[in-house]
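Shown here: the complex without one of its protein chains, the others still in place.
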Amino acid sequence: MQDLDHVSIMKPITKFAATVPHTRRIPEIISMAFREAYNGWPGPSFLEIPRDVLDAKVDLDKVRFPEKYRSPYKVYGDPKAIELATSWFQQAERPAVLAGSQVQFCRGAEALAHFAERARVPIYVNDAARGALPPTHPNLFVNSRRQALGQADVIMIIGAPFDFRLGYGQRLNPQAKVIQVDLDDGALGHNRDVALGICGDAAAILTQLTDAVSSQSSQSSDWLRALREVEEKSASPATAGLNSDQVPIHPLRLCKEINDFLTEDTIFIGDGGDIVTMSASLIRTHKPGHWLDPGPLGTLGIGVPFAIAAKTALPDKDISVLFGDGAFSLTGFDIDTAVRFGLPFVSMVGNNAGWNQIRFGQLSKYGEKRGDVANKLIPTRYDVIVEAMGGYGELVTQPQDIRPPMERARVSGKPSCVNVILDPDIYRSGTMNQTMYK
Amino acid sequence: MQDLDHVSIMKPITKFAATVPHTRRIPEIISMAFREAYNGWPGPSFLEIPRDVLDAKVDLDKVRFPEKYRSPYKVYGDPKAIELATSWFQQAERPAVLAGSQVQFCRGAEALAHFAERARVPIYVNDAARGALPPTHPNLFVNSRRQALGQADVIMIIGAPFDFRLGYGQRLNPQAKVIQVDLDDGALGHNRDVALGICGDAAAILTQLTDAVSSQSSQSSDWLRALREVEEKSASPATAGLNSDQVPIHPLRLCKEINDFLTEDTIFIGDGGDIVTMSASLIRTHKPGHWLDPGPLGTLGIGVPFAIAAKTALPDKDISVLFGDGAFSLTGFDIDTAVRFGLPFVSMVGNNAGWNQIRFGQLSKYGEKRGDVANKLIPTRYDVIVEAMGGYGELVTQPQDIRPPMERARVSGKPSCVNVILDPDIYRSGTMNQTMYK
Amino acid sequence: MQDLDHVSIMKPITKFAATVPHTRRIPEIISMAFREAYNGWPGPSFLEIPRDVLDAKVDLDKVRFPEKYRSPYKVYGDPKAIELATSWFQQAERPAVLAGSQVQFCRGAEALAHFAERARVPIYVNDAARGALPPTHPNLFVNSRRQALGQADVIMIIGAPFDFRLGYGQRLNPQAKVIQVDLDDGALGHNRDVALGICGDAAAILTQLTDAVSSQSSQSSDWLRALREVEEKSASPATAGLNSDQVPIHPLRLCKEINDFLTEDTIFIGDGGDIVTMSASLIRTHKPGHWLDPGPLGTLGIGVPFAIAAKTALPDKDISVLFGDGAFSLTGFDIDTAVRFGLPFVSMVGNNAGWNQIRFGQLSKYGEKRGDVANKLIPTRYDVIVEAMGGYGELVTQPQDIRPPMERARVSGKPSCVNVILDPDIYRSGTMNQTMYK
Partner (left out) sequence: MQDLDHVSIMKPITKFAATVPHTRRIPEIISMAFREAYNGWPGPSFLEIPRDVLDAKVDLDKVRFPEKYRSPYKVYGDPKAIELATSWFQQAERPAVLAGSQVQFCRGAEALAHFAERARVPIYVNDAARGALPPTHPNLFVNSRRQALGQADVIMIIGAPFDFRLGYGQRLNPQAKVIQVDLDDGALGHNRDVALGICGDAAAILTQLTDAVSSQSSQSSDWLRALREVEEKSASPATAGLNSDQVPIHPLRLCKEINDFLTEDTIFIGDGGDIVTMSASLIRTHKPGHWLDPGPLGTLGIGVPFAIAAKTALPDKDISVLFGDGAFSLTGFDIDTAVRFGLPFVSMVGNNAGWNQIRFGQLSKYGEKRGDVANKLIPTRYDVIVEAMGGYGELVTQPQDIRPPMERARVSGKPSCVNVILDPDIYRSGTMNQTMYK
């Protein structure tokens, strides 16, 4: 329609992109697009159907309508590799497992829990794997990750890339035996040597490992206890922020209120920079696949589209979104769409009238004068805007007033916006160091 | 930053796209990006500067800072081709000229006026060439285009492609001698044979032609008179709509009010489908380069970004934007940015709560049942939203109330939104036929 | 070096193509290139190292030298899918298996033999799987493929695409249960619905199936016997050509002589159109991976480069290449390279002074007058040319003289060319019908 080369534009960000050249091939090429979308790591496909192809008439008898055009089965790990991994886990004194997105994409939460319990290993999750284990699971650890990965003797990275969040693999104990599990052969050993790479579906391989590990063998009890202590200690420093009554509101206080507000069935979506990073260590979702965020170095603005998609796919779920105000300004206007389609969810905007993750990084690098550029916003009344669209909105300026508007928003049955004015001078320390770029 | 292959994504929609590989080459590659942006038909360049390249320090003495890195001069047409074109114009009884975007991009408005006057030819403009001649110029014609191009004996298409708006060249009189002028050799003869193709800058070639045409020679007086009559007759059928007092408001009435509202110095931006198509035959801008729209088969949503760009580049100009409500819903949220940067302009939303150009095309092709899908909106209070952002807003439902809010918006000194509720059942006939796709 | 965008040129024909941006990253990016080359279906990677990157000096201590950067393990099939396939094979009365290139690329020849014997299924091979079973293996069938695939009740296609050689899947019995095994999820169900798709390594899955199939269960004895009869009958019509003493020599006679000439350890390479197609049903290699050809719709000219590569990698093997004269004219000149590097092999050129596969297709479609264009060659003395390069050459015009020159070529210890003048008017029937394009 727009006389552009859409396919070339979309190719770098899709798993399959094509133009349908003839009307009779529409079903066939749609089947290809779906097959590729689900092939291995899931991702989007793109089809362009030119107007003349869309409008032409064809004899339906000459059209192939694919039916069994993709396989529902999983790829399993090599038994020899499973055996080796098993022997390492059985001899490990300080094992650790980091589970990433693929555990969720492969629907491996249950298998992860079984493996953790049988092998008695501490589990750390990131990305879409958040919520794979419930917050109370004894093998789930959060705040001791640095210690665990730095001291473990056997480490399994399952379905997570060696990207900046793992220091490109450099944060792992150099003496550890590192096992990497990935759907893509091409990820195995990327950025870091691995002692053992296993290609296959995360859920399948966790099941294979669980079956192979004998329950008696673990020697990891001391190690688990030590990590739990680290975990408990690390929680305390943040307490001040969590319970702060300061005005403007402390961002950690907002996070705490949101965590309390989530139900067992809430899908939580985080869309922002600093505020989402802060929320990540505080907010616990309760079920697999109930945490959505922009991903590593991700594109802000996913909040409203993710909420619309989630509510459409799973209408019985409660949907809550935490936005930074910068992020909300990108796609918040699409709440208009949610209103028209009757898709209620609760938006909470952590409004500090600035792009803090950018701002404090720039200030630190370039100084006050050259650094304070293009990073401030204004405390826009997003609540009023959402009301004008036909949604529900409230403004919050006092910490004790956070919870009731969220509750009213939830019961309003409308897309909503609780606009919470935050202290603009509080930011996460990593932000200033911009550790993500190192 | 987003760990994407930005350059591949941008390549199909830019004139130059590159990654800067080393800090010391930043100025050099920026100069290349600018040179290519201005080379021939102007367009965007894209540069990606990776974070490590951006942050590295280099010895400034080893960096080349290009200064005279592009040429300000124009390319002229071949004198032999100019001579031939001139002889045709001098013998023509029914000449016609269609001037397109390149006349504006080459800054050729004055040259166009001189040529029209000297050669006594009727001028039709489209795209960015609108306003190249003032509305009152005796050689400017609007509503007789079909007749002129269908009956002329010599036709010059200057800086406009043979695209759907010209029936891919098939709407021109098959017996006419067709002259095509374009900056790009590759456009000459594309989609249609041309008797004479001249490659070069539109302004340069118009000047060459004006110099070559002797003033006595034209035999076109009768032809000009005949076209003027067609012009006057064609205006009348629309009069009913223009002056209609119906409620909901007739879209042509809104267009008329806007046309009256424009000053000599207003830059008018149209962002929408049906409403912008309707406005195109009614609204006259007064100076070259004062009409901006999405272009052929263009991307809706350009209204706010164009307004921000225009007001930033030319702060003394009055900026008025006519939006369809569909188009406004795409980027209207960015008025937030205009508020922060203090960039006032008047937005008028022609709000019919629907995507009419899509809707009536679908209804016509697929019928009521299957066609009325995904094409209705709601009459959102965009005026309230803009007020909530810190701008100025008013709602209009009566035809006689259109003008005063526009005036108040103009003097408010803020980005503004006059939200005008229109009759959703009135649409342009071409819309139903979807002639643009034929 | 050539100031071209090599990476863009190579991307469509490689599995990985990149420019190394910095000297210190050379080892890392080489490791990526190797990992991707071996990841899944093997294929080439391409690296461009710019001259300045190649020449710069770096501190070796700051360079990462990847060591354990790829996984040697295989991906296994889903046990549930294996179970289902097994039950189908056990109940099958007329099973059939077509094994394609992946069986060789996954080193699955031995697993294929075990499976064939245990499950008592007839095996057909194509592409690089030729020779996976020795010519005398009781489960190997060749000339009954059409009947087998058309009448079987369970068909497993393993590591072979549904391309033109299988009529895009349309040549399989529509009532059969079709099992498809492939390394790439994206191939499962492509061009044809499949009842069961199993993603994984061909060798791994054949082993899983062999382990699962109980030896008693097969009901396929009658079916195997019937196919063997078809096989024997189909051999006879060709006998005339095989034993023909006509002059010019019959191409099938050449093929027969070559088949007799091959040893257990000969790697046979076919490079041509019609002659290679004819040879495919006659020539049997004895070991896995000992048959190389251009592949489906493949690029002619692979003969010399494949011979050079094979002799370099496996210097103890005997290498014999059958060329069409058209194919030899493409890369025969590179025998010069083989001479310099001391890499002996026997080239046999089936010289009919024409591009027969093209020629008879054109004649059939366009007639004598318009079709006999650009498809004739001359009977060039390729044997003399190879001698001039420092190799060994002989010319053959009589059928009884074919074998001795081949023997002399083999013992010459040089790259050699036995130039055999063939009857230009004999071609394969499929050639005229150009069935490959249907």
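Which chain is which? They are A, B and C, in the order written, and residues in each are numbered from 1.
Note that in this section contacts are C-beta pairs under 8 Å (C-beta built on N, C-alpha and C of every residue); 3 or more make two chains touch, one makes a residue touch a chain.
Since we're looking at a predicted model, the values are computed, not measured.
Shown chains touched by the hidden chain across the complete assembly: B, C.
Here the missing chain is touched by one residue of B:V53, B:L140 or B:V194, and it is B:V194. Touch with the chain that is not drawn comes from one residue among C:L60, C:A313 or C:I378, which is C:I378. In the complete complex, the hidden chain is touched by one of B:A81, B:A202 or B:V346, namely B:A81.
Residues of chain C that touch the chain left out of the display are 1-5, 8-9, 11-13, 51-52, 55, 296-299, 329, 332-333, 336, 339-340, 365, 377-378, 380-382, 384-385, 387-390, 437. The omitted chain makes contact with chain B at the following residues, 31-32, 35-36, 38-40, 66-71, 73-81, 184-186, 188-190, 193-200, 204.
Quick note on the criterion: only the chains that are shown with their structure count from here on.
The touch graph of these protein chains is an open line.
A comparison of C-alpha centroids places A closest to the centre of the full protein.
One inter-chain figure worth recording: chain A and chain B are separated by 42 Å, centre to centre, where each centre is the mean of the chain's CA atoms. Averaged C-alpha coordinates put the centre of chain B at 58 Å from the centre of chain C. Of all residues in chain A, none touches two or more other chains.
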